[in-house]
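Everything below concerns the one structure shown next.
Only one protein chain is missing; all other protein chains are in place.
Residue numbering begins at 1 within each chain, and the chains themselves are lettered A and B in the order written.
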Amino acid sequence: MTVLADLPTYDEALAVYEPVIGLETHVELGTESKMFCGCPTAFGAEPNTQVCPVCLGLPGALPVVNEAAIRYTVMIGLALNCTIVPWSRFARKNYFYPDMPKDFQISQYDEPLCVNGWLDVDVDGQTHRVGITRVHMEEDTGKSLHVGGSTGRIQGATHSLVDYNRAGIPLVEIVTEPDVRSPEVARAYVEELRELCRALGISDVRMEQGSLRCDANVSLRRRPATPDGPENPFGTRTETKNLNSLRSVERAVRYEISRQASRLSAGERIVQETRHFDEGAGVTSAGRSKEEATDYRYFPEPDLAPVALSREFVEAVRATLPESPAQRRTRLTGDYGYTLTDIANLRGAGVLDLVEQTVTAGATPEAARKWWLNELARRASDAEIPPSQLAVTPADVARVATLIAAGELTDALARKVIDGVLAGEGGPDAVIEARGLKVVSDTGALDAAADAAIAGAPAIAEKVRGGKVAAVGPLVGAVMKAMKGQADAGAVRALLLEKLGVS
Amino acid sequence: MAITRDEVANLARLARMALSGDELDHLAPQLDVILGSVARVAEVAAADIPPTSHAVPLTNVFRSDLIRPCLSQADALAGAPATEDGRFRVPRILDPED
Partner (left out) sequence: MTDLLHLSAAETAAAIARGETSAVEVTRAALERIEKVDESVHAFLHVAPDAALADARAVDERKAAGEPLGPLAGVPLALKDVFTARGMPTTCGSRILDGWYPPYDATVVAKLRAAGVITVGKANMDEFAMGSSTENSAYGPSRNPWDLTRIPGGSSGGSAAAVAAFETPLALGTDTGGSIRQPAAVCGLVGVKPTYGGVSRYGLVAFSSSLDQAGPLARTVNDAALLHAAIAGHDPMDSTSVEAAVPDVVGAARIADVTGLRIGVVKELTGPGFAPGVVARFSEAVDMLAALGADVVEVSCPHFEYALAAYYLIAPSECSSNLARFDAMRFGLRVGDAVGASGGEADAPGAEEVMSRTRGAGFGAEVKRRIILGTYALSSGYYDAYYGQAQKVRTLIGRDFAAAYETCDVLVSPTTPTVAFPLGERVDDPVAMYLTDLATIPSNLAGGPAMSLPAGLSDGLPVGFQIMAPAFADDRLYRVGAALEAALDVRRGHPLLDEAPVL
């Protein structure tokens, strides 16, 4: 195994070779029941309690296609700008493995449901269009625990224990053209695809739970001799399987580029093979040699009818598509004036939807963003609940923001209003009423309080008159206390300074 | 178009089916005779003839995304050659040197 230190630097590799990367992603669909039977798909059940003759592959059992899986696949296909083909079939992919109940997987071969699409990916302000070759449906396998080896890995195990709860869960496989040219774009593609699936609501796409899995195909070719010269043919590619985080995608691709560059520079050939990424060491290594040259003997699945979706059906699905993340970003940067970083932050805090709803309810984008990202996200985190479960609604926040804009609330008062709403005392207006939180705009009362404060602290008043403006703080505090906080501190300060003859 | 004994051995490996030397000896010529018979289809299956995979053509046979009762864990494991901790126990998947 080659250690990172032996390789040419990454930049050296890139100077000579152009990486050619294609990605295959498997998405577990969030349907209620499995692809070909009515067993539940819920995660975390006791082993072999979500199985039936069909997904166990018992003799005599037959598959029946889940309509929701078809619909979800069409949704992804449309969101990826694919053509939904008028005629599609399932096929058997035949191979033996203990986690395969039938020792064939029902998949799609030369007649996938969706073809020829694309997904735009933004990296550092540049847009890359990644071609989508195909989107097809298949079923997941069972899950094995390997016993007897070290750390539960398959190497050195004496036997394995198989749970078929996962067998038969619908999977969608999305294959790109070899259009990607850098690890950063590879990572960004997977991330964008993940957000897209989330927006469509068709999967919880959690890489760490395995509902989104990624394989990266990497090859290198020499860059053209001159900048305008003809491109060289693709080199031999390797496939690195089961990358289970965005970071792994980027690191594994980067490592493969370096590794292949090193071999090519040394005059060695690249072996077409399956590889696995070791998170800890940060390197890829060759898989079992037996996996090569498997003849899957594909043929059309005789137990299932072809899928011939009408134009009407496809258009009806298209009409239900929610806005894609890209469309949303365009709208939010355009209409709301958010930066891409703002949007990323809001999404990361889990408040993007809430912010939009708040703006719709009448707040300015800036106010909505500020309240949810700062104050409310913090309160949710303190209470250990997601922001969407806070007792304060977007309508409430919009109301508060409007009152602040109108000068009827200060930020400090507004926070107290939020306290009240969170405590279940009612909506913002009810809380303001009950707790008496409105900014007092009665100048007489303010004036009187200011005079009283000055009279009550002659030494401080003298200092301020003498030019030490900063010393006015305690006087402001006294007025605020007298007003029970229902005053705008800035206005109070200004009033005091005016009375003391300082500006 | 003879199938050699070696080819039969390869096919047996692909089909995960151990065949004895005797069986390999017997099978290759028998398969040849059968294949000779079946090569007849080439005589008549012209390029412009569409294949039929189902005699009675159906399309779009779907079921609603509803949950149905499963087998109990006991029933699922009942026929298993070996079980452990509610799972199917299977022999080691890799060879020691893998």
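Convention: a residue touches a chain if its C-beta (ideal position, glycine included) is under 8 Å from a C-beta of that chain, and two chains touch if they have at least 3 such contacts.
Every value quoted in this text rests on a predicted model; they were computed, and no experiment measured them.
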Full-complex contact with the absent chain, from A:45, A:64, A:321 or A:491: A:64
Absent-chain contact - pick from A:71, A:89, A:134 or A:159: A:159
Interface with the undisplayed chain - residues on subunit B: 3, 7-8, 11-20, 23, 26-27, 30-31, 33-35, 37-46, 49-56, 58, 61, 63, 71, 75-76, 78-82, 88-96
Where the missing chain touches subunit A, by residue: 52-53, 56-65, 92, 94, 96, 98, 101-104, 148, 158-160, 162, 164, 295, 297-299, 302-305
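The criterion applied here is as follows: only the chains that are shown with their structure count from here on.
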Centre-of-Cα separation between subunit B and subunit A, whole angstrom: 40
Subunit A contact footprint on subunit B (complex, rising order): 14, 16, 53-54, 58-73, 76-77, 84-94, 96, 98
Residues on subunit A engaged by subunit B in the complex (per definition of touch): 31-33, 37-40, 46-53, 56, 64-70, 96-98, 144-148, 154-164, 288, 290, 295, 297, 300, 302, 304-309
